[in-house]
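Missing here: one protein chain of the complex. Every other protein chain is in place.
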Amino acid sequence: MESQPEKLGRPRVAALDEVLGVPFRVLDDGLVRVVDYMGDDAAIVQAARVSYGAGTKAVSDDRGLIRYLVQHRHTTPLEMCELKLHVRVPMDAWRQWIRHRTASTNEVSSRYSVVTDAAQRTSPDAWRLQSDDNKQGSCGLADASLGETLSAAERELQQHARRVYEERLATGIAREQARKDLPLSTYTEAYWKVDLHNLLHFLALRMDPHAQQEIRAYATVIGQQIVARWVPLAWEAFEDFRLGAVTHSRLEQAVLAAVGGGHRDAALEAARAAGWLKPAKAGGLARNRERAECEQKLRALNLEIPWQ
Amino acid sequence: MESQPEKLGRPRVAALDEVLGVPFRVLDDGLVRVVDYMGDDAAIVQAARVSYGAGTKAVSDDRGLIRYLVQHRHTTPLEMCELKLHVRVPMDAWRQWIRHRTASTNEVSSRYSVVTDAAQRTSPDAWRLQSDDNKQGSCGLADASLGETLSAAERELQQHARRVYEERLATGIAREQARKDLPLSTYTEAYWKVDLHNLLHFLALRMDPHAQQEIRAYATVIGQQIVARWVPLAWEAFEDFRLGAVTHSRLEQAVLAAVGGGHRDAALEAARAAGWLKPAKAGGLARNRERAECEQKLRALNLEIPWQ
Amino acid sequence: MESQPEKLGRPRVAALDEVLGVPFRVLDDGLVRVVDYMGDDAAIVQAARVSYGAGTKAVSDDRGLIRYLVQHRHTTPLEMCELKLHVRVPMDAWRQWIRHRTASTNEVSSRYSVVTDAAQRTSPDAWRLQSDDNKQGSCGLADASLGETLSAAERELQQHARRVYEERLATGIAREQARKDLPLSTYTEAYWKVDLHNLLHFLALRMDPHAQQEIRAYATVIGQQIVARWVPLAWEAFEDFRLGAVTHSRLEQAVLAAVGGGHRDAALEAARAAGWLKPAKAGGLARNRERAECEQKLRALNLEIPWQ
Partner (left out) sequence: MESQPEKLGRPRVAALDEVLGVPFRVLDDGLVRVVDYMGDDAAIVQAARVSYGAGTKAVSDDRGLIRYLVQHRHTTPLEMCELKLHVRVPMDAWRQWIRHRTASTNEVSSRYSVVTDAAQRTSPDAWRLQSDDNKQGSCGLADASLGETLSAAERELQQHARRVYEERLATGIAREQARKDLPLSTYTEAYWKVDLHNLLHFLALRMDPHAQQEIRAYATVIGQQIVARWVPLAWEAFEDFRLGAVTHSRLEQAVLAAVGGGHRDAALEAARAAGWLKPAKAGGLARNRERAECEQKLRALNLEIPWQ
């Protein structure tokens, strides 16, 4: 390992240096910007070649090696890269963000400092309706007139909350207690530092269509504007092997393989054994979550659904 | 290790079993209760004797060994005990709580479920005034009439926020978005699971007088009502060697030792070299945080402060 | 959450209690046994229903919910279960084991205690040959006479190392230094405590055919003998959705879908664009790792390989 030309200095990524410190705007008043970083695609390769030895040179090039690492979840070389961001986020989204434990955080303290007067506002055309089939999601938008009503009510509530906060401060109440009824939509700021492996895990969960729209907006900016610039090979591999990947369970493989081989009866047999083909009272098949997911995968491969 | 009588079954702690599932009330509407636990004082000893071998038998007894571990921060045996709590906490305190990353958490989701109508209320006699010398603390209470005014305003704001929340739900807005302006005082609930080492670290920080009163109330209940019952030897050691301990820096030791030995000049010399004795413009000594802390420690040991 | 019948006491798993403290033998002289545990399948469900609310009751039953959690990697409810093992492992395998950072460990200290006289021995029929195409793997076995030679040489070396160790101790050398030339095959012992989520991650990596045979032997015992008894629903889901699952990259999906739909040309086009179809100098296609993996997946689904 000693002969490596590490004396040449710390790795720099020109494409990322260009946006260093530059705020990317998110939501109505949020931001993300890069404060510092460590490592690059080459640092991943360097660490991987240490772990996996000279043998890895058989993998023709750096791109191939990084794709191999990401595909097979050999994640420790990705930990060798580190990113530090400054973010400005509504507390509601921050509550989800901070659930990711493998990162370092310094958040503005509202015990020490007066909270700046900024709450995330929803424009009339951005009120989302409750999804029926996804208990935790939204689906479609409220119509214009309802939107106007809701945004006006929101505005009034946020102003009320701010007025109460400021009155408390004005009468000498401690900041740590005065803040207690601020709305979750209040913006907070933080430094957030994370290694690339854990960042990609965060992005896989938070760029997912099931993630709440607000945090997804941040994750998408971090991924597409920052990570893509910083470690383009790792980002490309991540898009192919994680974001865009699909996983088949053992059972699904059995069904898909049977259909693929033209063995419709075997496919039906496997599905039946899995309890997927129980009849509904009203006729047809009873709802079954796993069967529905399998149907989606059959369709995606242009294979016939044997029980239809 | 094989001869240990582990076949006798899982360790149980009768004193903790008595309160299993029993809610301890905290604040106006919060709670903490034990859902499950693993290990006891004996499990700590068992793990320590494995790590430190037969030699530890020289430490006369279990109590002595546990005290030794806690004093010298040999913390891995404490990780062998695990506690699972159900807590109900205002989101504002939960924001601080969740900053402790080495724990497992399942919080009620307000994307899936309607938030229950409960916000932490401050009674008229509980409004704390901003501390002057501690930027992040409080000091003293607001007087009765101010308290009445603030509590009435709080009530009104919380009702307003709830009304807006319910109107959004009634018009079909997604739960994940409807909640965005709920106040930070809203109660949330969670399972929280943590090992004893990390729990004691949490308690050391959150039972501290500098911790905010609300989270300190939870930490105190967990410590005194739960941990004290569960692992009484570890708890006693923690009170002696962590909660009640004081640490002297290298510099403080030099000053204290000089004073202890009656060498006033040497003490002054050490303090001067540290930059503690600079004159104030108005005469006397300039304010100096480190000198002030040293004075406190001299006083605690009944030693004279040489520069006064 | 308060109405749940948690007062009934800590969950117990009869099937696991039966083997509590009972050593499962691994390799020639190793063992694994359960010292304690916390939680069960029902504890996973309980935590999930808290997080995901009443809505999850739509998932018909506990089994369905656990399968859903494992399939979609909603892993925090799995963290609510904890397992404590006593293991006896060759240091060489322990070196790999201990790389998993999210666990608690108390290992026997060879600074405090004399190392017991036990090194893992390889029987003449168990010497594995270096794999040619897998730089880090083995493939096939040495023949009987070579095996005899190697085992005899191993025996001699281990005895030599032990003799040197004991001579050092006999002449008063410190244990911490005397041990320095013990072979990596020396057995060590430890308590190892881990939550179910992190345990399953460990098992996914270490039960994998690419894991080294020695640690795979331990992982297999832990999975099949212990986890399967402890949390049978989670274990079944893990076998279906992790151990037995296969993942297709974005590119592979494009190729598979084209073949599945009978669009051979589109499949060739996608493969060509990916750089999979470069000609070898000697004729035919050049070796390509990603293409080879895709061929395997086509075969598994009984689909034709379009470029053959």
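What to note about this one:
In order of appearance the chains are A, B and C, and numbering begins at 1 in each one.
Everything that follows uses one rule, which is that a residue touches a chain if its C-beta (ideal position, glycine included) is under 8 Å from a C-beta of that chain, and two chains touch if they have at least 3 such contacts.
Just so you know, these numbers come straight off a predicted model, no measurement behind them.
In the complete complex, the hidden chain is touched by one of A:Asp36, A:Asp61, A:Glu156 or A:Asp208, namely A:Asp36. Note that of C:Ala15, C:Ala144, C:Ala174 or C:Ala292, the residue touching the chain absent from this view is C:Ala174. For the options B:Leu78, B:Ala118, B:Leu203 or B:Leu256, the residue in contact with the chain missing from this view is B:Leu256.
From the set C:Ala118, C:Ala142 or C:Cys294, the residue in touch with the chain omitted from the display is C:Ala142, counting the whole complex. Those residues of chain A that touch the chain absent from the view are 1-2, 6-11, 17, 20-23, 31, 33, 35-39, 43, 46-48, 50-56, 76-77, 79-80, 82, 84, 86, 88, 104-109, 112-113, 189-191, 193, 195.
Residues of chain B in touch with the missing chain: 52-53, 55-56, 58-59, 64, 67-68, 71, 135-136, 239-241, 243-251, 253, 256-258, 260-263, 289-290, 300-303. Mapped onto chain C, the footprint of the missing chain covers residues 90-92, 95, 98-99, 101-102, 105, 109, 111-112, 119-120, 122, 127-131, 135-139, 142, 146, 150, 153-154, 157-158, 160-161, 164, 167-169, 171-177, 179-185, 212.
Following the convention adopted for this analysis, only the chains that are shown with their structure count from here on.
Both chain A and chain B derive from one sequence, and where they touch, over half of the residue numbers involved are common to the two copies. Averaged C-alpha coordinates put the centre of chain B at 37 Å from the centre of chain C. Separating the CA-averaged centres of chain A and chain B is a span of 32 Å.
The set of chain C residues that touch two or more partner chains comprises 52-53, 55-56.
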